[in-house]
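Reviewing the structure listed below.
Left out: one protein chain. Kept in place: all the others.
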Amino acid sequence: MSPDSAPSDTTPTDAESACFEAGIKFGSLYHQFAGTPISPESVSSLTTAMEQSIENQPHCSDVTVDVRTNELETALADSSADYTELTGRFLEVEIVVDYEGCEVVTRMEMQDGYPLMRLESVRS
Amino acid sequence: MSPDSAPSDTTPTDAESACFEAGIKFGSLYHQFAGTPISPESVSSLTTAMEQSIENQPHCSDVTVDVRTNELETALADSSADYTELTGRFLEVEIVVDYEGCEVVTRMEMQDGYPLMRLESVRS
Amino acid sequence: MSPDSAPSDTTPTDAESACFEAGIKFGSLYHQFAGTPISPESVSSLTTAMEQSIENQPHCSDVTVDVRTNELETALADSSADYTELTGRFLEVEIVVDYEGCEVVTRMEMQDGYPLMRLESVRS
Partner (left out) sequence: MSPDSAPSDTTPTDAESACFEAGIKFGSLYHQFAGTPISPESVSSLTTAMEQSIENQPHCSDVTVDVRTNELETALADSSADYTELTGRFLEVEIVVDYEGCEVVTRMEMQDGYPLMRLESVRS
């Protein structure tokens, strides 16, 4: 192996860096806001704040947060309280990252009771 | 002292319970949102979300969150980034709790570089 | 009413301040750590960190965090994942605050599906 071939073996590509950046945004969004008190009345202000705060992060071109209001109302109907805590069960999120011209689209949805975050597309 | 006087010695009054509730709201607000990415553009959505989410909590009649924008702009002028993280340095908060007719007003402001939370008034 | 009697009407007592401080600790503990990934293997390190970090706060003399492991195991048995997120359902917490000689004991336990924080005793 030539001395200078080693680095290129493991040096991240722009697409890989874009995916890393997208993951950071998802982990940030989820763990910053999980646990926030939420009711039907405060859904709109919370989703706007989530979108705008994470869009501050580098290379983050778009964040869309939807709260599954049916699921929220079901949770509240079962409860003695009129609010609950934000958790993945109530969320659908799309985040678009643009890193050095590489666009990555990622999404979080419930799957088998677990809020699954996944890469949807990577466009170099 | 009579045997049955002991419980009443340590049973909380409504005013004490109101103060406890007010403290919960302050600790919740601070530790839920500390660390959120913030820029001048996202101040408004974040403060609205902070107010409305904490107002969901029981006995919480009013939450007012102000971001000290001068302090935020100073922090950003010193930085290579165009956003920073929310911390007590940027916040002034007033929370009013009403518990069984007892109104408690509480406030957080910076004092000696520390975000001091304090009881302002307790009205039974 | 004399002009100078007004302040004393609403100035907090030491016991009320102690209760406010106790509430801050509870709100902080809950909203700092809610959402943390947890499994039976990481229970011990997380509870120790929760106790020691909140004990750093002013006037906080003791924090005891217990995870209801039966409840945790039930949640994991229902799930495709081998960890879950920390929430009030899994917690029992006692916090003791000492403020100017006034000792307040507070506790969080599940009640009717809601993690209820309450004042247990106030000793002036």
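We call the chains A, B and C, going by the order they appear; numbering starts again at 1 in every chain.
FYI, a contact is a pair of C-beta atoms (placed from the backbone, for glycine too) under 8 Å apart; a residue touches a chain by one contact, two chains touch by 3 or more.
Only a predicted model underlies this, so the values are computations on that prediction, with no experimental measurement involved.
Screening A:Leu46, A:Val65 or A:Met117 for touch with the missing chain picks out A:Met117.
Which of C:Thr11, C:Gln52, C:Thr69 or C:Ser124 touches the hidden chain is settled by the complete complex: it is C:Gln52. Residues touching the missing chain, restricted to chain C, are 28, 32-33, 35-39, 41-42, 45-46, 48-58, 81-83 (touch as defined at the top).
If you put the missing chain back, the residues of chain A touching it would be 9-13, 15-17, 19-32, 104, 106, 117, 119, 121-123. Although one chain is not drawn, its touching partners on chain B can still be listed: residues 30-31, 34-35, 78-81, 85, 87, 112-114.
In this text, only the chains that are shown with their structure count from here on.
Averaging C-alpha coordinates per chain places the centre of chain A 29 Å away from that of chain C. For this pair, chain B with chain C, the centres built from the Cα atoms lie 16 Å apart. Chain contacts: chain C has residues 30-31 touching two or more partner chains.
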